[in-house]
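Every protein chain of the complex appears in place save one, which is left out.
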Amino acid sequence: MTHQAILVLTTGGTIDKSYFDALSEYQIVESGIPALLAEARVALAHRVVEVMRKDSLELTDQDRAEIARAVREAPENRIVITHGTDTMTETAQVLAQAAPGKTICLTGALSPARFAETDAHFNLGMAFAAAQVARPGVYIAMSGEVFDGLKVRKDRAAGKFVAITQ
Amino acid sequence: MTHQAILVLTTGGTIDKSYFDALSEYQIVESGIPALLAEARVALAHRVVEVMRKDSLELTDQDRAEIARAVREAPENRIVITHGTDTMTETAQVLAQAAPGKTICLTGALSPARFAETDAHFNLGMAFAAAQVARPGVYIAMSGEVFDGLKVRKDRAAGKFVAITQ
Amino acid sequence: MTHQAILVLTTGGTIDKSYFDALSEYQIVESGIPALLAEARVALAHRVVEVMRKDSLELTDQDRAEIARAVREAPENRIVITHGTDTMTETAQVLAQAAPGKTICLTGALSPARFAETDAHFNLGMAFAAAQVARPGVYIAMSGEVFDGLKVRKDRAAGKFVAITQ
Partner (left out) sequence: MTHQAILVLTTGGTIDKSYFDALSEYQIVESGIPALLAEARVALAHRVVEVMRKDSLELTDQDRAEIARAVREAPENRIVITHGTDTMTETAQVLAQAAPGKTICLTGALSPARFAETDAHFNLGMAFAAAQVARPGVYIAMSGEVFDGLKVRKDRAAGKFVAITQ
């Protein structure tokens, strides 16, 4: 189990939302992911690259193509992607064909990382572990579970991700 | 990837240390793990059982036998154990023979979960994912990495876990 | 310095904003002030009353009249009011005539109390102290300072309250 370095791609989403008093609104800001990894005392080799800074409802086909390209062209085979939760499964679909042989785990948060109470740290930890341990493929780590990225949906009303079984 | 329920065994350690003003000292207290899992919005079926409440430097052979028995007798095959970091690797050795066929991941924290800045949430997330995704065996999730539980040591001076390579 | 009980009136504002994933937006929610006072281990007699739950930009003349009435009719003479920051000074003007003989301190936050980093706790502490120690009148406690409530303005661009001097 010699782990290669992990690449973390940030794309925006609730996990990186902050509040701006001067605007009376929330916006996605410079990613707090490097700070989270430092707080978690991550000693494993990794690098963090910001791909974009968007609410996932605003992601276009072109945006997803850009994420896929970043995954494909990366030297790393173990990739964590932070992403808004509303269209996380759509991006997973796109990535499924993008880079066979790589282990890709998407994650995000229902509560911003800057909140005192948040699922951000736990979710990022799950994604880090899944990227190291799981076989090549696309996964989504949310709601305490590592899902097959092609067999999961967000139940927005219930505030959780659930497996699609059939 | 249909996941069975996860069993979380708590044994104490820094992750559950709090501070008592009336004593001017820190003590291990009632486990904060259930609160962490709620904050992380874990929807995956799980139960949390307190096995003991000890600093890992105080764990005896009998204590480790008790942890091993709890693992062996549990109906769950996917087990997370929160544990003090100083002798976490010794417990991993004991567990290696205890329950073949089960996936066991030990974790803990260098900074108490009750701190504003802590590795507790991230580490617990790693352990949750490893317990779901990894093949049967004993693992240690610390310092951002999922280690083979038999090939890792704590570098106390450096404040991190490192793989034993050879 | 025998202190009478303190009345805390909550009216909404950023201090009580939370984030709702299901709506992808922030809203003012059930006040977190009682939880903040418990965390601060406040042993001084007090009660907390929610007057309204509004962004201060939405407050009407009628709303301010209602706040003034709550102040006037309260048995307590020492009153803390949590309030959105954008029109806090307007409410201070209204209260200046409302209840001579009472010590009233308005406060709020530039960053929601639910954030890991926030000015909410410190500001609430300032207001609690000012309500106990200051002579009757209307005060605003923000930006580390206890201001005369009639001689202060919010510098929105600079993100702080500043005294009006002349």
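Some points to look at:
For reference, chains read A, B and C in written order, and residue numbers begin at 1 within each chain.
Simple rule for what comes next: a residue touches a chain if its C-beta (ideal position, glycine included) is under 8 Å from a C-beta of that chain, and two chains touch if they have at least 3 such contacts.
Nothing here was measured: the structure is a model prediction, and the numbers come from that model.
Contacts of the undisplayed chain with visible chains (whole complex): B, C.
Touching residues on chain C toward the chain that is not drawn are 1-3, 36-37, 39-44, 46, 110-111, 116-119, 121-130, 132-134, 141, 143-148, 151, 159-163, 165.
Contact between chain B and the unshown chain involves residues 14, 17, 19, 21-22, 24-26, 55, 57, 85-86, 110-112, 114-118, 156-157, 159.
Following the convention adopted for this analysis, only the chains that are shown with their structure count from here on.
The touch graph of these protein chains is an open line.
At the interface between chain A and chain B, two copies of one sequence, more than half of the residue numbers in use appear on both sides, so the contact is built from largely the same positions.
Taking each chain's centre as the mean of its C-alpha atoms, the one that lies farthest from the centre of chain B is C.
Of all chains present, the one whose mean CA position sits nearest the global mean of protein CA atoms is A.
Mean C-alpha position of chain B lies 43 Å from that of chain C. Centroids built from CA atoms put chain C at 38 Å from chain A.
Centre to centre, using the average C-alpha position, chain A and chain B are separated by 24 Å.
Each of residues 116 in chain B touches at least two other chains.
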